[in-house]
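The structure under discussion is supplied below as structure tokens; questions concerning it will follow.
A protein chain is absent from this complex, but the other protein chains hold their places.
Labels run A, B and C following the written order; every chain starts at residue 1.
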Amino acid sequence: MTATAPLPATGKRPRTAPRHPYRAALASARGRTGLVLVALVVLAGLLAPLLAGHSPTDQSSQSLAPLGTPGHPLGTDDLGRDLLARLLYGTRADLGIIVLSVPLGALLGCLFALLAAVHPVLDTAVQRLFDLVLAFPGLILALAVTAILGPGRLPVVLVIALAEIPAFGRLLRGGILVEREREYATAARVGGSSRIRVLTRHILPNAADPLVVQIAVSLTVAVFVEGAMSFLGVGVRPPQPTLGSVLSQSVPYLSDAPHFAAGPLITVTALVLGLSLIAEALNREIRR
Amino acid sequence: MRGHVLRRLPSALLILFVASLVIFAVLRLVPGDPATSLAGPDAGPETVAAIRERLGLDDSLPSQYLHWIGGLLTGDLGPSYAIGGQSADLISDGLGATVELTAAALLFVIALGTAFGVLGATARRGWVRAAVRALTTGALAVPPFVTGVLLVLLFAVLLKVLPPGGHVSLLTAPDLAVQYLLLPALCLALPSAAVLGRYLKDGIERALAEDYVRTATAAGVHPRRLLWRHALPNALPPAVTLLGMQTGHLLGGAVLVEAIFAWPGLGQLAEQALTRRDYPVVQDLLLLLVTVFVVVQLITDLVYAWLDPRIRWE
Amino acid sequence: RSAVSETGSAGQEGSAGPRRGGTVSVAINSDFTPSLLFAQSSQSYQHRLIYNTLTRYDDRLTPHPELATSWDYAADGRSITLRLRSDVTFHDGRPFTADDVIFAVKNLQNPARAAQLRSTAAVITGFDKRGDHELVLRLAHRVNNLFDLFEFMIITDRNSVEEALKGTRLNGTGPFKLTKWSPGSGLSFVRNDAYWLKDRPYLDAVEFRVVSQADALVSSLRTGQSQLSFQVPGRNLAVLKDHPDLTITPYDTGAGATYLGVNTTIAPLNDRTVRQALAYAVDRDRLLAQSLGGYGLASAAPWPKSSPAFTETGRTHYTHDPANARQLLKSAGHTRLDLPLLHLALPGDTAVAESLQYDLKQAGVHVTLQPTDPATAQKNLISQKMPALWTMSHGFAQVQPSTLAVSAYPFNEARNTSKFHSAEYTRVVQQAWTSPATGAAAGRLRQEISDILLDEAFIIDLVIRGNVQIAARRLHGVTLNKFSYLDLDHAYLAG
Partner (left out) sequence: MTASELLEVRGLDVEFTAPDGAAVRAVRDVSFTLRRGETLAVVGESGSGKSTTALALARMLPGTGRIRAGQVLLDGQDLATAGPQELRQVRGARIGMVFQDPMTALNPVLTAGAHLDEALRAHGRGRDKAARRARAAELLDLVGIPDAGARLDDHPHQFSGGQRQRILIAMALAGEPDVLVADEPTTALDATVQDQILTLLGDLNRRTGTALLLITHDMGVVARSCARVLVMYGGTVVEDGPTAEVLTRPRHPYTAGLLAAVPRLSAPSGTRLTGIPGAPPDLARLTEGCAFAARCALAEDRCRTATPPLAPTPAVPGEESGTVRAACWPAAERHEPLPAAPPPVPIDRPRPGAVVLTAEKLGKTYRGRGRRGRTVTALDGVSLTLAAGETLGIVGESGSGKSTLARVLAHAHPSDSGTLRLGGRDVTRPARRELHTVRRSVQMVFQDPYASLNPRMTAGEIIAEPLHAFGIGDRAGRARRVEELLLLVGLEPGAAHRRPRSFSGGQRQRIGIARALAPEPSVLVCDEPVSALDVSVQAQIVGLLTDLQRDLGLALIFIAHDLAVVRQVSHRIAVMHRGRIVETGTADEVCENPADPYTRALLAAAPEPVPAAHLPRPRNTQVPA
């Protein structure tokens, strides 16, 4: 019998132990650009109290001041509130919403998907449940949920989470179905691992890859939904700014005072671009 | 194929049944009722009582539910409480407009989405890819209520080439109708087109890296045919599933876009009916939307199977 | 064909005189609601196109003949004799008679019709027909707002009222016939060739176009797709101001007023001093300028300038004075209050609420906004379930002042959302409604009502809003009655 050298013969990536694909993705040019963009937006939100010179709700008689007004670098809105402050705090509020709602939706979706993996009957039930949630027009749902719960962050978070449940659930269910048939899962069962352990320790980590990409996509969708809800008047309780509410307040002035809308638009664009770059980088790396 | 449809029927009916319960329950949970909406801001209790009586809101909830479902089964959708007229008429009026809008938007989604996907995946020139990325990012980042207003400002107010809003039926004056349709359909389509484009781009890139493309390349097939004949058909089936889901979004998203373009469709009707708590109209309407979604899902499945020969209906 | 030139306002102003022909497109922000045909709803513009009323007020609330040619009050004020036009037919050709008037009154007495002037209609207890075109109405007691009722009450075909309430058939005597109602998109009218006013109307047709979104409404006017609208929110008016093809005409009759309502049963708002402090805390001028686009009248009292009850001292009874507000609060034993404020979850209302919130905060009153959808708000309003504070609009200040207190729910002496009761208020209101007084005596009674309203501050008026008419420059002769019924009898498109 022969001695075995540690060198692999497959010619993939021989020398260094392979980096985790997520880390590799974030280290790619694409991933790094995305990361920087997202980080900028997140920092702006986190540091809002430091960066904003004003309270986002303080009003003055100076309405619709243009860009570069002394004391109001981004100008003011129709009620004379500082737009920079509203933008920063709005970003902060949006971040608060999406970091709550998307993971919540993801978690619930995954729980349902796991439930579906237990038994074919449950699987059918869960699938129909997803269909049901998907079938309801989102904005109508938003109106109803807010009417029941009253205004505030909670309904926004719930509506977004609800919308995300089927997205994550379907994805993970599909992944589990595919991975379950893979040889390594059978190998684990033959190796004596219990069903639960095979599911959680073997199948889940492999089925979770598309979820990571989906999270980036869902975060974008969440910002989108928040904006739509603000526009319909069922968003976060005023006068608390959100990107969506600042944007919807700016609509009557789009032709006369376009700077009103510019801040939130640029911020959302940066966030969306950043997240989609990250998602793309992850996608590429996972596919390798 | 018939077998497939038949097999899906029980679960589809189950969804509709559960949906009807949910719709009914949610509506009664929402505060406010049609009687107080109808009574006006200066009404006294006796007015409200009289209206409640007239609308049959004094009946027990189960009997109201059974009344509704019974009506549906016999083809009677009942009268509208608050808007006026018959629920069925209101819905069929709005349905025409919404179908026009959704169908046009769907066309846009398909056309733009394919363009985004194909160009994003294969364009040689960097600036084309950059432009596609900018467009898709913009379409996802700028909400339709802003896109809509901007489109109107540009095409209706400044350039004066398209009307700012309103609706003419395609059946009565197709040439005018198209002009009314263009902006709202585009506005509604943009986000979905961006999503589809991203999806297709990914699918095409993946397909182009597959062995069978290498096979075709080795046979000397032209790159254009590699894309259209080999890569795209493989990227399509999953995109069709996405498109099915997006159709649901388009129907739902119509609430905003219809308001911005004064489009008398189901979205507007739904909003109006919900704000006035016009129970029958909201109920019928939501159930209709759920039905449409279920049917679209079924169609999606069939199209998927048609596009992907590995899947057979039996 | 182009959908743009199709509707565009092509011609410039040529000959100045009236001219037959043409179609006017009116942009409305909410659809016609047939079941609210007899109630005052936010959208009553079509009423006077299809129907007529008995009389019509001028700006100083003097009634003028419409379907009624003349009238005589009995000396005791307990009956009135109406003489009616004899040359009027409904759109279906049936002649108009006294029976139609009797039906109209009885119809409004029905609670299911939800008519705001039901209390006034209910005063009419007897009908004496003297032939087809003369009628005596007997009143239970004297009222001084009977002509408000006549201004409000549309004369409908008594045989088709149920169809009218479903929106399927609206048969009236008015200058235009309704040809089609397409729910959600609008109404179409054509000229009534048999209109009793000879050679009127000038216009061939009128279109109502539902454009619910304020921005869309603005675009529709800017592009000439619509020639007339009254429903552009103040904030959106700025872009229309300099438009060459449009004229903006504010009516100072005050179709509605924005107010801050106070629930007087919730401590410490049961203390009048606290309520007065709130009235001092708000900056009405800023509210008017920033949230309402400057169209309206900042006023502490509910009366528009055209109202007989209007006084400048009443209007400026409370002005922005945060120091005074704080002082008053302190004297009532408070330095900081935390209260909820309900408002409608619509863009304009939210801006008003935000503005109020900021002003109140400066006086130490910290309010939490409760955006609420209209249906829920309505339910809270009429079932007296409002939180401590709310802001909404009320109507009825534009007609006889007594009507406000008997018909507008927020001010109702017997039962109002503020749950305010006072024997004094009840006495004064009843007296003002039923008193025979005219001239200075009537003025004193009105003053008493104003004084109580201002002093008790259970409804804190902020800004009186009138209708703002935006019309194509070549559209002339448009008027509104006191209840915002659009009158196009004499309207024409020039050039």
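Methods note: contacts are C-beta pairs under 8 Å (C-beta built on N, C-alpha and C of every residue); 3 or more make two chains touch, one makes a residue touch a chain.
Every value quoted in this text rests on a predicted model; they were computed, and no experiment measured them.
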Visible chains that the absent chain touches, using the contact criterion stated earlier: A, B
Residue among A:A135, A:A188, A:A216 or A:L232 that touches the chain left out of view: A:A188
Where the unshown chain meets chain B, residue by residue: 3, 210-222, 225, 229-230, 233-234, 307-310, 312-314
Touching residues (missing chain, whole complex) on chain A: 1-18, 24, 182-184, 186-194, 197, 202, 205-206
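Everything below uses one rule, namely that only the chains that are shown with their structure count from here on.
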Touch-based graph of the chains, sorted into line, ring, star, complete or other: complete
Whole-Å separation of chain centres (CA-atom averages), chain A against chain C: 47
For chain B paired with chain C, centre-to-centre distance based on mean C-alpha positions, whole Å: 38
Centroid distance [mean C-alpha coordinates] between chain B and chain A, Å: 23
Residue numbers of chain C (touch at least two other chains): 215, 373, 375-376
Two or more partner chains touched - positions in chain A: 143, 147, 232, 248, 251, 254-255
Footprint of chain B on chain A - complex, ascending: 124, 128, 131-132, 134-140, 143-144, 147-148, 220, 224, 227-228, 231-232, 244, 247-248, 251, 254-255, 261, 265, 268-269, 271-273, 276, 280, 283, 287
In the complex, chain A residues that touch chain C: 57-59, 61, 63, 78-80, 143, 146-147, 150-151, 232-234, 237-239, 248-249, 251-256
Touch list for chain B against partner chain A, complex: 11, 14-15, 18-19, 22, 26-27, 29-32, 133, 136-138, 140-146, 149-150, 153, 157, 191, 198, 202, 206, 245, 248-249, 251-253, 255-256, 267, 270-271, 274, 286, 289-290, 293-294, 297
